[in-house]
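Report on one structure; see the data block that follows.
Removed from the display is one protein chain of the complex; every other protein chain stays in position.
For chain A:
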Amino acid sequence: MCAAGSALLARITRDAFHFRFHLGGNFQHGSLAGNSTRGPAERVKSMFYHAYNNYLENAFPYDELRPLTCDGQDTWGRYCADLRFSVLTLWILGNVSEFQRVVNVLQEGVDFDIDVNASVFETNIRVVGGLLSAHLLSKRAGVEVEAGWPCSGPLLRMAEEVARKLLPAFWTPTGMPYGTVNLLHGVNPGETPVTCTAGVGTFIVEFATLSHLTGDPVFEDVARKALKALWKNRSEIGLVGNHIDVAAAKWVAQDAGIGAGVDSYFEYLVKGAILLQDEELMSMFLKYNKAIRNYTKFDDWYLWVQMYKGTVSMPVFQSLEAYWPGLQSLIGDIDHAMRTFLNYYTVWKQFGGLPEFYNIPQGYTVEKREGYPLRPELIESAMYLYRATRNPTLLELGRDAVESIEKISKVDCGFATIKDLRDHRLDNRMESFFLAETVKYLYLLFDPDNFIHNNGSNFDVVLTPYGECILGAGGYIFNTEAHPIDPAALHCCRKRKEEQWEVEDLMREFYSLKRSKKFTFKQTLDQRDGETQKDSAETTSEDNGGGMNSEKNRKRRIPLLSCSSQPFNSKLAVLGQVFLDNT
């Protein structure tokens, strides 16, 4: 949650995105839904369709369904948010035909040359991320793609167009972006320079993907610059606050933690490192991780501390923080991940959901923060950890989540946000992340054979005009809105673009043309390629001269991007059993 962005987001006007869309009422999902005896995955599926059909029937073309009054409301400016954000869930649930239809509608094009203020962060993770993901998955779903796919395509062009509208926000003295940008005029004069940390550091996954696919490095460059600026401004004890003045590089909110305002910054350091095989990003994260453990971790809980002094400022667990165990599992720290997960699970068991804030010493909710808007984070962590451990406790959480959501929040017209976990009063909202993320992660937890869990054992060979590419081999990186990105595509297009430029360069030299802007791009790109290739080859540190300045002289046996082997006791760390560090 990023407070600076949320108020501004609402300014998106109703007509921000026009597009026509006719639907013939209720979507038929055949025999798959409604049959709750076919295992938990089927139960999740019918949950999805209960919400999706009710949205189409009662709320479309508004953004969100209001489940208590059975109508719709706009939270995004009639962007049909629920429809758009849930399109990828449709596909993961195996509903290819509905996916195709929605993708075709998206391809009809949206006019982004409009005078509206948009949250840079939200637009990136939802619109850019969603378009990129739909673009990369469209072929597999049977949508007809053009010849240059995955390095070109209408959805990719749309993503690029939207991302370009966000670029003016990055033109600050520090390289850290403003929170809000006007899609037509750029940053408004008088715009507040205060942005939350996550709003600065949550671009690398989408922007680097965009750069690799289109060949224009500007996106990845601005994203990296923003990340480095945050890194430079961390406190002496290695922590970051949760809001920063992007012009003056001053911390405005100095509470350091892993939750609201910061969360996806850490998430993107790890996911960016994996996606790009980038050791620098990973080493940044590992250093943060160490500081976080030193100062904020108490008995497997993570508290909020003052970023300069390290003193505890808020002994609170936030619902949003529940992504952390999943992130730890991505770096192979299963042991700590499980221990923290089990703590969070006890909170779920106490209330049937996770309150926005939970006071750890008091063991109860915090005033005005008692709601549970059916957030995905704990389920997301359960999904990752289940992939890593097959620990049945994680399925139990999934099952608890299904029971809770059905028993507490299911109403005739959908699923309602739990306004207060103490008495389970319901609110007239169904947030878009419920369909886009919560249901998706729940389904993936219960569906071990989903292609998303592909371990590389199968893949597609795609013929592009420039050569063969291997795609869909697994290792999908979810952006923070649960839109999967195929890392293989990045590699595929990078190769291609390089060759293309080589040809172009040859042509230019041949005609003795002046250096163009593109040519400088090429050079920077080449440099980076050199580094990344070295990294991905997992060479040891002997002469890794390039990017790793401070690491240069230090001996490092284990490559940063590999997971260390699990400790011996991890064999027995199932069903709630945890082991203390051997040190």
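Everything that follows uses one rule, which is that a residue touches a chain if its C-beta (ideal position, glycine included) is under 8 Å from a C-beta of that chain, and two chains touch if they have at least 3 such contacts; residues count from 1.
Operating definition for what follows: contacts and distances are computed from a predicted model.
The listed options are "Succinate dehydrogenase cytochrome b560 subunit", "2Fe-2S ferredoxin-type domain-containing protein", "T-complex protein 1 subunit beta" or "Thioredoxin domain-containing protein", and the UniProt record of the chain not shown names that protein "Thioredoxin domain-containing protein". Among A:223, A:416, A:445 or A:469, the one in contact with the hidden chain is A:416. Across A:188, A:294, A:458 or A:577, the single residue that touches the chain missing here is A:577. If you put the hidden chain back, the residue from A:365, A:381 or A:404 that touches it is A:404. Mapped onto chain A, the footprint of the missing chain covers residues 1-3, 5-7, 9-11, 66, 68-69, 71, 73-76, 119, 121-122, 198, 263-264, 267, 320, 323, 339, 342-343, 345-346, 349-350, 352, 363, 373, 375, 377, 392-393, 396, 399-400, 402-404, 407-408, 411, 416, 419, 422-428, 431, 433, 480, 567-569, 571-572, 574-580.
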